[in-house]
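Here it is: the structure, laid out below.
Removed from the display is one protein chain of the complex; every other protein chain stays in position.
Take a look at chain A:
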Amino acid sequence: MNLYAEALGGALVVYLQEERLDAAIAIRFKDRMREVTAQPSSRVVLDLSDVTFLDSSGLGAIVAVMKSLAPARQLELVGLTPTVEKVFRLTRMDTVFRIHPNVAAATSERLRDAG
């Protein structure tokens, strides 16, 4: 699994460099996310711009990561490609994640009060 993280503008930005986030790698993805998010930061920004396909297993894994970070830390998403965006839209899970067009947009933004 090609995944790495860097601290950027007060956020931990995680780059998932895989074409697919699917049933074949969903569990490894969750494990790797647990490892890289051990580094403290209030925001975790997951860059999905290399991911061209996401299935419901991949979606479930992203939700599981979000839940494991909450409530102290937020998971935000960046760079949804068309089919990935379609899965988020059809499942209406686009309503529960903050989604940014790219890493620059996500990290230039100050953390807003979620309340």
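By definition in this document, a contact is a pair of C-beta atoms (placed from the backbone, for glycine too) under 8 Å apart; a residue touches a chain by one contact, two chains touch by 3 or more; residues count from 1.
Throughout what follows, contacts and distances are computed from a predicted model.
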Chain not present in the shown complex, as UniProt names it (candidates "C-type cytochrome biogenesis protein CcsB", "Lipid II isoglutaminyl synthase (glutamine-hydrolyzing) subunit MurT", "ABC transmembrane type-1 domain-containing protein" or "ATP-binding protein"): "ATP-binding protein"
Residue in contact with the excluded chain [from A:Leu8, A:Val36, A:Ala64 or A:Ile99]: A:Ala64
Chain not shown, touching residues in chain A: 20, 22-24, 53, 55-57, 59-61, 63-64, 66-67, 82-83, 86-87, 90-93, 95-96
